[in-house]
Structures are given as C-alpha cells and as structure tokens.
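Here the complex is missing a single protein chain, while all its other protein chains stay put.
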Amino acid sequence: MALLSVRDLRVQFATPDGIVDAVSGVSFDLKEGETLAIVGESGSGKSVTNLAYMGLLPKTRTTITGSVVLKTEDGEVDLIGMSVEDLRKIRGKDVAMIFQDPMSALHPYYSIGDQLIEAHQAHNEVAKEVSRDRAIELLALVGVANPDERLKAYPHQFSGGMRQRVMIAMALMNNPKVLIADEPTTALDVTVQAQILKLLRDIQAKFKMAVILITHDLGVVAGAADRVNVMYGGRLVESASVNDLYENPLMPYTVGLLDSIPRMDQGHGKRLRAIPGQPPSLIQLGSGCAFAARCSRKSELPNGKCETSPELKAVSAGHLVRCHLYDSKESVK
Amino acid sequence: MSGLLAYISRRLGVMILILLAVSFTVYLIFSFLPYDPASLTCGKNCADPEIIAANRIRLGYDKPFYEQYWVFLVGLFAGRTYGEGQAEIFCAAPSFGYSFQQNSCVTDLVGNAIPVTISLAIGSLILWLVMGVGLGVVAAKFRGKIWDTLSTAFVLVGTSLPTFLTGLILIVFFVIKAPWSPFPPGGYTAPDVDIVGWFLSLVLPWITLAFAYAAIYTRFVRSQILEISTEDYIRTARAKGLSEGVVLGKHTMRAALAPIVTMAGLDFAGLLGGAILTEAIFNLPGMGRLSLNAVVDIDLPIIVATTILAATIVVVMNAILDIVYAFIDPRVRV
Partner (left out) sequence: MNQPLLEVTNLEKFFPVAGSGIFSRERGTNKAVNGISFTLNEGETLGLVGESGCGKSTAGRTILKLYDPTSGSIKFEGEEISGYSHSKMKPLRTKMQMIFQDPQSSLNPRQSVGAIIGASFEVHNIKPEEGVKRAVQELLERVGLNAEHYDRYPHEFSGGQRQRIGIARAIALKPKFIVCDEPVSALDVSIQAQVVNLLTDIRDDFGMSYLFIAHDLSVVQHISDRVGVMYLGKIMEIAPTDSIYSTPHHPYTKALLSAVPIPDPKLERKREQIVLTGELPSPMNPPTGCVFSTRCWKAQAKCFEVEPILQKVGKAEVACHFPE
C-alpha cells in the first residue's frame, strides 16, 4: 500500500471567464521513502494538484473532488472531504511543504525562531523551551551557523539560500513522512540550487521521508527523482521511473520537452527543437488530448482520434502514458 | 537606543524646517489677503480711521511683511507685548498673537479649545478603530457571505451619510424625542468639573464622528486582510498546520497593522485640527469652532494660529508614525 494515494483528483476554479479545469482526473501513488517528481510547465496543474489536497487553495469558487488517501499513525485517512481541523493537524505534521520563493514564504515581521517554534507548538503540547531546542537542532542540521543566535534574526537578514534552509528546517520540525517541495530551487542561483538539492537529498535519507518534487526543470529531476510524473493541461500524461523516462519517453509532449532544452553537454550552436504553438487554455478544455494542437505525430492517427479522450495506460511495467499512439499496445499490469 | 535618539534629533531638525516654511507661507498668504488687518481689529463695521490707525501701529501692521513675521516668530518664544502704558497687553510665550475681536491672547483661546478637540478625537478614534477593524475582519473572514454583505451595506451608509445628518439624527432620536436620555443636546463639560458630564456630553459627538470613519476603516481593513491572505507567508502559516484563528489573528493582522496604524495616525492628526461640522452641531467649543468663527469674522491672528497648529500636528504625527513603524516592521528597524 502506498503512503499517499491520489485517485481521480479534479480541481475546478470558477472565474469570470468561465470554469477553469486546473486539474482533470489525476491519479498517482507515492511510495514510502521515494522521490516523486511532478514535471510540467505553467498551467499544467502540477502545483495545484498538491495545494488542493493539502487544503491550501482558496475555499471560495474552488471545487475539489476525488480521493487522496494518506497513511498516518491513526490509520488511513482521506484528505479530500476531511474537516478543516483534522486536515490542519496533518499539515506540517504528516505532510510538510516548502515553496518556491523563500523571500516571500517567511513572515517578514516575525523572527526565524518565532516561526520555527510556532511550527512545533502547533502539533506538540510541550514547553516552549523544548520547541526552541528542536529549532536549534534543526537549524544546525540544515547548515545555519550559530543557530542559537540566529533564532533571533529576521528573514530579511538571511540570503535567499539561507532562507530556503530555514524553510526546510521548519518543514522538518515535526518529522513529516511526506515533504512536498514546490519548485524549491527555482528562485535560487545555480550554485545555491546545488547546495539546496544536496541538502534535500541528505535530509531525505536521514528522515526517511518521501518527497514530492514539483519542478519545471528536467535537469533537477534527472538528479533527484526516483519516479517522474509529467503533467500537461491539468492531466497526468506520462509516468515512469526516472531512467525510463529520459531514455524512452513515449508521450510526444515529453519527447518535445526533453528535446527543447538546451544542454550544456551537447555543444553550442545547434538549433533547438522547440515545441510549436502555445499551451492550451484551461477554460472548457474538452475531453480530447490537450496536446493535440501542438503534437507533431497527430497525423499518424486517424482524423479526429485526438479529439477523443486517451486513457492513461501502462505500456510496460511502471511506465504509463496517456496517448492514442499507444492504444494498440498491449496493456501491461 | 542611541540610534533612536539620533533619529529623533535628525527628524526634529527636519520638522523645524518644515514648520518654518509652513508658518512663513501661511503668514505670507494672510498678509496678502484683501483685508486690512488693522481695520478688522475693532469689529466688522468699525470705521473710525483714528482707531484703525492707532491699532495699526499697536499691532505692528505698519511694518513691512518680513518684519511682522520676525516679530511673530520672536513672540512664539518670548511672548509679546501689545500697546503701551494703560492699554498694555502681554501675551506670554508661546504667543500666537492677540485677537482684538475676542479681546484675548490667541494662545489662551487655543488653550481652551484644544482639550475639547482632543477629547472628541481620542474617543471617536477608539470607537471607530474598534468598529472598523472588527467589522473589516468579520467581512474578510466571511467573504461573500451574509456578514460581508451587511458590512458592505454599513460601508455604503457610513460613507454616504454626511456627518451633520448623522449628528442631527442622533440629536433627534436620543435627545429631543427621548426625554429619558442622559445626553445633553450640546455643549461641553470639562472633565475636571464633572467627569460623568464630560462623558455624556461627548457620547453623541463620538458616535457621529466614528460612524463616518468606521465605514472607511471597515472597507480598508477588509481589503488589507484579503490582500495579505494571498501572500506566500500566509500560505506557509497554513502549511505549518496553524489554526485559522492564529493565521488570521496573528500572521495576517500583524502584517495589516502597519497600514492601519499609519492611516489612523494621520486621520487622528487631521481631527486634532478640529472637526468643524461635528463641533458645530453639538456646540462644542473646540478647535474646529474656533477656526470656523475666526474665518467668519476674519479674525486673522486666530486663523494663522490654528493653521500653523494643524500643520504642526500633522508633521509631528508623521514623525511619530515613522518611529512606530520601526517597532512594527523589523526591516525598518534592523
């Protein structure tokens, strides 16, 4: 049984322009201790998927359906449809999160110590000193020098990389089983990114956490992930082990995405193979393949085929793809 | 702490320069008004050229403008004597001049008016902050629900109802049609004379003033909270598993504090210059009424004094707000 099991998750936003289908029927499992990367471009639904079951989307004008079952100490619970108070008890305890921009993710008016201690106090009925000791211990662990003294400092007195370390320490305060890292290094410089990715690897091993790494950067994914989910237009379009995905990408979108990144190991001056066209509007997307308009292999299929909805199916063990090109392939269980 | 002292002294220097400029400008404007200040000293319909000529010399209006301004400045620090011998009048420092229409030193007139205005301003400030922040928080928390709609209605009524109408309605329903009412129809009782009377004389004016401001604050607080709710650090607070109460009461309100304090400080400073309509309706002898009467009577020394005083209050309040701000926002402090 998976640690976290997402089934047919749908998220809709009501906007003045119409209903936005931000996430349309996403299902996946997260196993204990693994790193699952969710890759996609803006508007693919990669962030919304996770914010939705964590109850972090605005309540008004948002509809969330499906089920997200999490294994906790008290047995299995479905995060969708859970009471606000019960979900609160899970956030930051069983499942912790870190975000893209460490500049804005920490409250500018409270000291680092306040914010770390508060994270511990929210889930533990212990004396403040206990939480404080925990905060010092974790700050030291994530590589903040003089943690005792730095507790009194405010976020603006830290560099971007240091703030992300503080965010990581905060996420670890309650020994979470799942860490959701939403573009954790996107706002950081490349040398700082290397430091933070290394730190994430180290703490994952130490705390035996499962990590959901949300990113648009296929380089980061290659180094960090065990398994990869590719999202496009609010749907999961391909899912495979990291080696399988890079060696044998199936969905034309995945292929295009891998081809379109300039690679430092392949010399300069070669023309990039861009994916033509624009990402789809998520308003009344319809049930056809969201990528059809940009797909280079559409012509291989009968006319109108791509306007019908492809199913996500396994074409080999552990490799799932949502594309009509693989309809005839024997489904593997 | 030495940083704070250095800051205050630097700020004081700037303040003095601003006040000099303000007072000079005010003095300049009033000296070019098409009124002869000397002929105004004996009332509107006074036409005895001899008295006017005598008063002109007595008040120094025969001197060039810059000399008058200098004498005015000196008077602020050393007091000033008008006339000689039997008719000699001395206004002690800080002297803002002498009103011949009221036969009194301007400083004394202001001194009498200011406690009234301060009483009015502080009371209504407390009232409108409690109402405005309370309703704003409720409206934001129940956004789109019935409480939000009700508060929007309150905002509409409060911002569109003129103060004099609110005041008159209160007088009609709580004084004239209510013989049981403990509230006087107007006037002011000094707190050292009768503290209960003081309170009762101010309840209706407080409500009148606070009503208009509370509406503005409700709208402001609501929009501030909604804006701050979309900040990343509020999402972080939720992601940590803090309860909605802590997220709103601590994290959101702390961030909303700075803009609310700034707005309240400036509004309060504005009120200390006098709430003209409210003071007029409830017959309160405050700064507003003093200024209003002075304008009607073209009593120049009083007008100059109240204008400069109002400007001073705003300048001082701005400096205080900067310091308060530093205590709220560590980015400004350290």
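Labels A and B are assigned to the chains in the order they are written; within every chain, residues are numbered from 1.
Convention: contacts are C-beta pairs under 8 Å (C-beta built on N, C-alpha and C of every residue); 3 or more make two chains touch, one makes a residue touch a chain.
Here the structure is a predicted model, which means the values were calculated and not measured.
A.B. asks: Out of A:261, A:283 or A:317, which residue would touch the omitted chain in the full complex?
C.D. replies: Candidates A:261, A:283 or A:317; residue touching the omitted chain: A:261.
A.B. asks: Given that one chain is not shown, which residue among A:130, A:194, A:285 or A:301 touches it?
C.D. replies: Of these options, the touching residue for the absent chain is A:194.
A.B. asks: Which residue, A:243, A:284 or A:308, contacts the hidden chain when the whole complex is considered?
C.D. replies: Candidates A:243, A:284 or A:308; residue touching the omitted chain: A:243.
A.B. asks: Which residues does chain A use to touch the chain missing from this display?
C.D. replies: Looking at chain A, the ones touching the missing chain are residues 41-42, 159-162, 189-195, 197-198, 216-223, 225, 242-243, 246, 256-258, 260-265, 267-276, 278-279.
Quick note on the criterion: only the chains that are shown with their structure count from here on.
A.B. asks: Centre to centre, by mean C-alpha position, how many angstrom separate chain A and chain B?
C.D. replies: Measuring from centre to centre gives 54 Å for this pair.
A.B. asks: Which chain B residues qualify as touching chain A in the complex?
C.D. replies: Chain B residues touching chain A: 143-144, 231-233, 235-244, 246, 251, 254-255, 328-331, 334.
A.B. asks: Please give the residue numbers of chain A that touch chain B in the complex, ascending.
C.D. replies: Within the complex, chain A contacts chain B at residues 54-56, 60, 84-85, 88-93, 96-97, 99, 101, 104-111, 118-119, 122-123, 154, 156-157, 167, 170.
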